[in-house]
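One protein chain omitted, others in place.
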Amino acid sequence: MPRTDRLFNRQARKVLRRKIGLAETVFGASFLIVIVLSTWWVLAQKDNFDPADRDISYETLEKDSTGEVLYEAPLKLWVEPGRAGTPAAAAPDTGIFPAAIVGEGWSLKGRVQDFDPSNVYEKINGAAEQYIAFGFRALHWATLTDGTRSIAIELYDQGTFANVLGIFAAQGGNQRDVKTKGDMFYYRTSVGVIGGYGPYYFKIAGDEANETVVAQAARLLETMDDLPAQEKSAPLAYHVMTQGLGLALGDVSYERENVFQYDFLSDFWFGKAKGQADARYFLNEQADEAKAAQVYERFRDEQAHDHAVLDQGEDRVVMRHNFLKTIFALQRDGAILLGVDGAATREAAEGSLKRLREAVHHERQASPEA
Amino acid sequence: MSDKPVQKPEYVKQPLTRRQFAGRVAAVAGLGGAAAYLALAPEGWLGSLRDTTGLLSKPVVKPFRLHDYRVDKPALAADVGIGRGPTPSERLRKALDAIGGLQHYIKPGDIVVVKPNVAFDRAPNLGATTNPETLETLIRMLLVDCRAQEVRVTDNPIESPPDCFAKSGLNVATGNAGGRVYLPDSNAFKVLNTPGAELIENWAFLHRPFTNVDKVIGVAPVKDHNLCSASMRIKNWYGLLGGRRNQFHQDIHSIVSDLSIMMRPTLTLLDGSNILMKNGPTGGDPSDVKPGNVLMAAVDPVAQDAWAYEHLLERGRNYPRYLFKAEEKGSGRVDWQGRIKEIV
Partner (left out) sequence: MNHIQLLNIEPSDSSRSKGAVRLPPPPKARKFLRITNARILSQIFFFTMFLLAIWATWTTRVGGYPVSRILEMDPLVSIATALATGHVYRFLGWGILVLGLTFLFGRVFCNWICPYGTLHQFVGWLFNTRNTSERWKSNSYRPVYTLKYMILAVLLIMASMGALQIGLLDPICLMYRTFSTVFSPAADMVIVSLEDRLAAAGADGVVLDAVKFAPGVDSRVFVGSFWIGVFLMTLVGMNLVIPRFFCRVLCPLGAMLGAIARFSVFRIDRDVHKCTDCNLCLTRCEGAADPQGKVRLSECFSCMNCIDDCPEDALRFAAVGLDTKQVVPGMSLGRRRAVFAAMAGVLAYPFLKNHGVNTDENYSPKLIRPPGSVEESDFLSKCIKCDQCIKVCPTNVLQPATFEEGGFEGLWTPVMNFNIGHCQLKCTLCSEVCPTGAIRRITVEEKLGKADYASAGPVVLGTAFFDLGRCLPHAMEIACVVCEEVCPVSPKAIQTKDEEVRNVYGEIVLLNKPFMVPDLCIGCGICQVECPVTDSPAVYVTSVGESRSIERRLLLAPRQHAAVASDLIQIQPLKHT
């Protein structure tokens, strides 16, 4: 009788059979077991596979690496209408860089970018701080390409030669094999050149280490001569230390302020004396003789507080430190103050001082404008 | 056991006998076993249908190879013969005589395929297709003078094949001379293998007319062609190919040089009766055509094309690149100096 009140399955089932044989029961039981085992088998298949079958190994990718390099057409720069066809339009605008940086297959990629202290972070991020600490004024960045390779020239205007030397040393330059070319000093890297010239600190780096890049970097080095600068030549003190005394760049340093912990002393050049452990030359150029004399006297008097005077002349004094027993020698030569600090013996100090004086004279003659 | 009464006592059961049962089990086992073998036996066993990788049911292409139909020319004959005259039959005879005469090449009883240019449905003297007069004369010479057994004329045109054969006059010319036209049906093509070809090592080829053929002669007009510089004798074998020929234009010079080794014909004829000087290869305007009185017959199609380029199309020595590629592949020599004979 259909149960009309129900929604589903209105006619309930009644099993009418009476006899169920043993074979059937046995079958039912074993079937149940088979089903359970099958379920277990199916679920056990979950991890029955090798993930490597569904991926490709790095070694295979390496082995079959094509290493293809496609040709990239150079960037087409915007040319203001009306100027197309004129020679000025055809020549790329190299900004501060000499025009000679392009040519011989290398062309400018994009434009020359210029940065000042307010936005240099955008280009070199955290490294900007170091440059700014050494008197950063401007960064000029040019990228050159020959179609497949590229070279970047970074030109940092640090303001003075001393600053350049400072940043050069701070970035580990004076530990390298530094070469000089006139007043330019540089060292080669695997992909280019890093060095300084006048108020400029430059880094020339290619994108990979090969002959084309290195040759081009060398060529660019030549063009640095044409950079505009008020004073491209190094200060006298630098010449004295490196050429006159023959010191390595790593042994030359410069302190801007608070030299010898005196607030009235600034812009001193130092050079490590050869063969003498802690002795160092120092050199300071004042604006004129009167100023130099003033500074000389004050310096001498201040040093006399913890030094014992051994010998004194008109513009010359030799002292011994009361505790350390090292020799301090100071001399004024025109507008230049020079001396030796930390020498072991008086003879050594006198000898060093003499050498320093001779070097100054020599360099003064070599470059009359100093 | 219950006391239930027996229903329908008059009914007699016919139980399954042991034999029937055994037979049934055997049939089941047999059928099941056969099916199991077909499905589960490892690949490669006799009668196994198993295909583990799915590659076995890929349609298999069995390429065939063409014969080399060349015949050595007589010792003193030229490689390239040029015949000049007022009528096609005169030019044909002179050109063929210059290379040793047609009967040297075609023997009685030969089955010959003549491959003209039927690419477009242009009128005959527009220079886009083979001159029907030339074709008719050639076929008659083959059947009558050389006593060839059969002459088959075939091409796979770019445009509609029946239209091209009809409107170019080549259908009628063939019929009048006693030859037979073979059209490119869908089942007339098979894949041809050309060993050493750069780009068409295996390509669909109009195979049906070439069964049991002994000699092959090509007859083409001289035409300008923008992409290829000129469409002359060697390029004409293009018309025997099927498939996606429209890809050839991506590297046409390599293709044409491949054509020169794909087909090694007995003779090649280049008909200069209507030279298509510009707007080739289709032409269409009578002003594109320059009538001529030259016909060339050659056993060196490379030299033939070079001479025709220089003298018939008047393009000078700036030969198309495919000629040099064909020479590299060994189909002939570009330098025709000293190997031609002109009969006026």
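Labels A and B are assigned to the chains in the order they are written; within every chain, residues are numbered from 1.
As a convention for this text, a contact is a pair of C-beta atoms (placed from the backbone, for glycine too) under 8 Å apart; a residue touches a chain by one contact, two chains touch by 3 or more.
These numbers come from a predicted model, not from an experiment.
Touching the omitted chain from subunit B are residues 2-9, 11, 13-16, 20-21, 24-25, 27-28, 31-32, 35-36, 38-40, 49-59, 199, 243-244, 247-248, 250-251, 255, 317-321, 324, 334-335. Residues 1-2, 8-11, 13-20, 24-25, 27-29, 31-32, 35, 38-39, 42, 45-49, 53-56, 60-61, 63-64, 66, 68-73, 75-78, 80, 110, 147-148 are the ones on subunit A that touch the missing chain.
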